[in-house]
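Only one structure is covered here, and it is reproduced in the block below.
Omission of a single protein chain aside, the complex is shown with its protein chains in their original locations.
Think of it as A, B, C, D and E in the order they're written, each chain with its own count starting at 1.
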Amino acid sequence: MANSELRVFHGTSHPELGDKIIQYLGLPPGEIKISRFAGGEIYARILENVRGQSCVIVQTCTEKVNDDLMELFIIIDAMKRASAKTITAVIPHFGYARQDRKAASREPVSARLIANLLETAGADRVVTMDLHSDQIQGFFNIPVDTLTAMPILASYIKGKGLQDLAIVAPDTGRVKVAKKLADRVGAQLAILHKVRAEHHVSAVTHVVGDVKDKTVIITDDMIDTAGTITSGVDALREAGCRPEVYVLATHGIFSGSAVERISKSGFREVVVTDTLPIPEEKRFPGLEVLASAELLGEAIRRNYENRSITTLFD
Amino acid sequence: MANSELRVFHGTSHPELGDKIIQYLGLPPGEIKISRFAGGEIYARILENVRGQSCVIVQTCTEKVNDDLMELFIIIDAMKRASAKTITAVIPHFGYARQDRKAASREPVSARLIANLLETAGADRVVTMDLHSDQIQGFFNIPVDTLTAMPILASYIKGKGLQDLAIVAPDTGRVKVAKKLADRVGAQLAILHKVRAEHHVSAVTHVVGDVKDKTVIITDDMIDTAGTITSGVDALREAGCRPEVYVLATHGIFSGSAVERISKSGFREVVVTDTLPIPEEKRFPGLEVLASAELLGEAIRRNYENRSITTLFD
Amino acid sequence: MANSELRVFHGTSHPELGDKIIQYLGLPPGEIKISRFAGGEIYARILENVRGQSCVIVQTCTEKVNDDLMELFIIIDAMKRASAKTITAVIPHFGYARQDRKAASREPVSARLIANLLETAGADRVVTMDLHSDQIQGFFNIPVDTLTAMPILASYIKGKGLQDLAIVAPDTGRVKVAKKLADRVGAQLAILHKVRAEHHVSAVTHVVGDVKDKTVIITDDMIDTAGTITSGVDALREAGCRPEVYVLATHGIFSGSAVERISKSGFREVVVTDTLPIPEEKRFPGLEVLASAELLGEAIRRNYENRSITTLFD
Amino acid sequence: MANSELRVFHGTSHPELGDKIIQYLGLPPGEIKISRFAGGEIYARILENVRGQSCVIVQTCTEKVNDDLMELFIIIDAMKRASAKTITAVIPHFGYARQDRKAASREPVSARLIANLLETAGADRVVTMDLHSDQIQGFFNIPVDTLTAMPILASYIKGKGLQDLAIVAPDTGRVKVAKKLADRVGAQLAILHKVRAEHHVSAVTHVVGDVKDKTVIITDDMIDTAGTITSGVDALREAGCRPEVYVLATHGIFSGSAVERISKSGFREVVVTDTLPIPEEKRFPGLEVLASAELLGEAIRRNYENRSITTLFD
Amino acid sequence: MANSELRVFHGTSHPELGDKIIQYLGLPPGEIKISRFAGGEIYARILENVRGQSCVIVQTCTEKVNDDLMELFIIIDAMKRASAKTITAVIPHFGYARQDRKAASREPVSARLIANLLETAGADRVVTMDLHSDQIQGFFNIPVDTLTAMPILASYIKGKGLQDLAIVAPDTGRVKVAKKLADRVGAQLAILHKVRAEHHVSAVTHVVGDVKDKTVIITDDMIDTAGTITSGVDALREAGCRPEVYVLATHGIFSGSAVERISKSGFREVVVTDTLPIPEEKRFPGLEVLASAELLGEAIRRNYENRSITTLFD
Partner (left out) sequence: MANSELRVFHGTSHPELGDKIIQYLGLPPGEIKISRFAGGEIYARILENVRGQSCVIVQTCTEKVNDDLMELFIIIDAMKRASAKTITAVIPHFGYARQDRKAASREPVSARLIANLLETAGADRVVTMDLHSDQIQGFFNIPVDTLTAMPILASYIKGKGLQDLAIVAPDTGRVKVAKKLADRVGAQLAILHKVRAEHHVSAVTHVVGDVKDKTVIITDDMIDTAGTITSGVDALREAGCRPEVYVLATHGIFSGSAVERISKSGFREVVVTDTLPIPEEKRFPGLEVLASAELLGEAIRRNYENRSITTLFD
């Protein structure tokens, strides 16, 4: 029986990242044809023999998340029927991660649904980065390698040589992650949360913890509409923090009026990684995009070579 | 234990059809909130208690088929977790039906994939209309009620009192359906197929069967880009058919430049049902849209009442 | 076909609670024989006909959690093979909930494992209270009704008429729950977290937020060894809180030297519910045990009657 | 870990074909004992170690299709429990393929059922030839390699040097396959279909397309009772085709009075492959049986060697 | 939602028994068409609406066990796709029951395989009689009602008023069943087993236990080729038992030369039930066939009415 070779393909959601990963691995790009019919349906065909091969498909979840996911399912189905030995879905930004529980009655748990759909389509393993909650790993029965950009982000911020830092969680669900960063860079911890006063329509953001005269770094797993962080920065400034405020996040979605909001808020820097494509019109002064391809590529390589991935983060 | 009541909800793909079905059934509309976040993710919440109820969700597949399907999966997940007794997915136009086999190597079988995903999401039954191929029923392990608009279409065309009819299948895969219609309206059968002559780039459409001096009715399950039927009509006219040509199909997608092509082809009438929304800009002279809500509604009712659906078509 | 009746059984983990639930529902107790062989194996036999009945089995997870779970699986298997119509596992305290993610490499996700095992054994639905994390709902494919004792706990504390309250989360993973309680009783929010200073062995507990001259209420989903809350109370007192400190939690495990630690800490009151049996030797001055049977019983009733459970918490 | 070797076994349905395949591959035959108890039950035991091996079992579906399938399931179960690494079911003629949809209400979809049963028994992959409909591939979740004898058949017919050919589909469901052959040999296309005139009991076969003075080749996936083709030949002759008529099909079942009917119809040649055993009493003048073992054997080899099978048909 | 009605169908394996069961239940027979194509494939179509009904299909396993099982799977598939509410397979004699373990390496466990195939086809419950081993219940994940003819058989033999009885197990695997009968009729227990002496080809049957001057009753779950019981009777006579020897079994297969063997052995009576059809040519003097339809019918009724079946055997 012939050896199983590593073949890495990418979908259409973020071709630049896919190409960088393939380049990092020193592989020829996986040949695949993906197109879209006028009627909206996606067509995919793998153009090279993958019988018995270790196939990887890189597809992130952008603002057209439903197209991205359906494209991913369809490619996986094609790989499965083409007799791939194993199929690894590399999903740098895992969509629907925020719907990871029923916050109200009769809601879906969409993140679990996506996990089920991926397994049904035929994925054997998932590689992803900085899930919205760690528990999402448990939504899968197949192995999940959860990478984290925290070392990259922490290293970047440490390189600034900033003093009197306070790491701020933008809401009560994000404290655990803020804590990890605070420990890593040796900073204080503070928390924002919204309180809706009686008889009042709008909520007021409270700051828990001391940020006076501190250089504040708001940290989150993703920046979506940027509503929470931009409303939080006013409260932080009222609480006396230093004027230069940083924002750190793994995934930069920048949806809706995010860019406008951020531009008005006067952040010193907004730092994200390139797990998502950031088109020209979403790039603003102060935006810093760190590379994630090496991390993702190295995880793919170690998977293929049966080597530990954890040690990447030691 | 309380009785299970029939509750019918609809997604956002075709609200008019959903409302008509609910109206036909004389039910209050199922209360559901469906919205879309700026970042592209769909949110759904069922606003009424569905514990132990017989839930139906109407969602057709439009040109934004991936959004439609993901929305459907998410609503089903919410219903399942809200303890619905049974969940029936009513999908008047079932998307990805044409990818029902591997026509080339390393293609997906997307229609089977969708069937798997629906079952995984939690659907207990599917109701649909005029599947692209009958075998798609077999892609499901759950019961599928396949309705057909053929009686509606045949009855409409019979009402015209046309003479010397020829029913034309637009390609070799559609002959079986054309045959059924031909038998029903008492017409001749003819077939179009494309032949690629040696050394020539473009294919020529051949007519198999005699259409000379016949009133021709091209029939298909769906009209998508209308490329096949509009290229076919020239061949039919060359073969001597009468000038008035009709087109009959269940699903009117009219994607891409379909409307433009159809307008140039001089069809007498293009007859479809309302399994898909047809926006104003896609409506053209000669378009006839027949109602499908009664048929769908009656199938839902009979399912709920444990009565035969087959007898609908006797 | 005869009607399905509601039959409620309980395992051996917490008979008092089971009996109270059955009493609340006004039902005769489900007849079941559970015994243990000398060799350690559990034997269960259902002593009444359950064919076609709506069966409920109440079993909480105590310190002998493995026996409790295996007993539960075995009873469910017996019910399934005895042709029960539906099997609802009521697990007031869901064990292994803290192992809900891989915090380190090559750890299990035991909470997901338990969910899988329950589904495999044959459970159709789970009712539980105040899961360690909301995401555990998503570990199940079957419906889960997650009840919360928060209204009971909040109502109790409000009845005290205390002023200047601060709700304290004992670590960064518990802030979200503390926030909910804070909003409900109209209190400030504060957080404890441990910081390990360089070159030092022992960690120091930091207080984030202002507790000076506040009456502090530490809140958690469970009290296990009580290590976190007892080490936290010193930090809170150093930070100037009022002498009377309250602890509120749904599940009172009190394992290891919990009682000893609590006794030394001088809490005014430690308030839990009776989701777990608290033997005489674990009862200490200041312990307040609130009843959960009505809540659990009402949820069982509404499930059986197809009525909404959410409205219980409005 | 030792290498996985290719081991090919065959059942009792068509030993000659199995032996030819094994011979083509240059392998020693897989040792297996298959017997039948007086009470009708099949017994199978694999007589050589298959732990970790790539096992193939060749079993076609003859007129004792139920015995053939059950024998196949039983052998697969034995292989699975004997720790085979992979189990490939090679089913040259896939039984129950014609029941691939519900043509009438409350029919089974037996072809999907067989697919499910094969997967349940433990098959990891299926290799088959010229399925009755391509969609049957989609009845499987496991990879299916659908081989086609069309190149063999087309090459044979081309070798005859016949002129003015018309390829005839014996009914409207077979047009697509006829079209493929027509394109390959450069022939016209014609179609037979039955029309039941009003007030008449018996149906009349219509010819669609021009066969006048053509050498006609009726093509189908299989010849079972031969009723359709023999009743069709009269209509073709009435339509003026040349006297010599050929029949081409992959699978020669020749059940019931097929041989008698064919003998009366005066076909020039009836060409099939040896996917089915054709006993002496079914062999008639004009029958030509082409070899399929090389094709099947080569597919098995390429599967084992992770090489493309598609290229076999380029 | 309408009520679910009980509908009982039968396959072609034993129509007399099916009819008797339906008659016992006072129901009109379930309308179903079952036929066999010339090519060997089975066709089934249910001729009445079964949507939402409680469907029962009676099919025993005769000497054409593979046809019987495939027919059963196909009917179940048709019922499932026709939206039956529940499908109960009543299999009076469960085939392949003797292959319930791997007695030698690389054997199948066919009885488990059949259980899996039944569940995959869509059976919700199985009713059967006197399984070869009780453990076969555990091969199913669905509920199994195992009826026993022992009361019928014991009652018959008690009615004879025989004295000095010894119940004899024909081999070491059947002792447990013999013991049950011995306890029920108040008899001694004895066992036959074969010993292969060194250097000798043929095995000698040993009698363990005292049968001298006893009226011997050999008991087994089934009589297949009758080899074991007929070779055993000589050993028993050598051991001094009384001349009149009885044989009691639930299932009378009488395959191969069973009837011939039995006729030579001079049994006083051979008593079986009618779980299997016994054609005229297999009926011999001394054969007594007891009715099983009431027992099977009553089990079906109680299942439908949610009443205990165990109490049938109290």
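FYI, contacts are C-beta pairs under 8 Å (C-beta built on N, C-alpha and C of every residue); 3 or more make two chains touch, one makes a residue touch a chain.
In this text, all values refer to a predicted model and were calculated from it rather than measured experimentally.
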- Task: List the shown chains that the missing chain touches in the full complex.
- Result: A, C, D, E
- Message: Can you say which of C:Val8, C:Ile22 or C:Ile42 touches the chain missing from this structure?
- Response: C:Ile42
- Listed residues E:His193, E:Lys214, E:Arg242 or E:Arg302, member touching the removed chain: E:His193
- So which of E:Ile87, E:Val109 or E:Val127 would be touching the chain we can't see? E:Val109
- Note on the structure: Against the hidden chain, chain A presents residues 3-4, 6, 54, 125, 137, 141, 143-144, 302-309
- chain D residues touching the omitted chain (full complex): 1-2, 4, 49, 51-53, 80-83
- Quickly run down the residues of chain E that touch the omitted chain. 100-106, 109, 111-112, 116, 133-139, 141, 146, 169, 172-173, 175-176, 178-179, 183, 189-191, 193, 195-196, 206, 208-209, 308-310
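Simple rule for what comes next: only the chains that are shown with their structure count from here on.
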- Message: Only C-alpha atoms count here: how many degrees separate chain A from chain B in terms of the superposing rotation, rounded to the nearest 5?
- Response: 180
- Taking all residue numbers at the chain C/chain E interface, are over half used by both copies (same) or under half (different)? different
- Task: Could you grab the centroid distance between chain D and chain E? Build each centroid from C-alpha atoms only and quote it in angstrom.
- Result: 38
- CA centroid of chain A to CA centroid of chain D, Å: 50
- The distance between the C-alpha centres of chain B and chain E, rounded to whole Å, is 50
- Query: So which bits of chain E are touching at least two other chains?
  - Reply: 4, 49, 81-82
- Are the chains arranged, by touching, as a line, ring, star, complete graph, or other? other
- For this structure, give each pair of chains that are touching. A-B, A-C, A-D, B-C, B-D, B-E, C-E, D-E
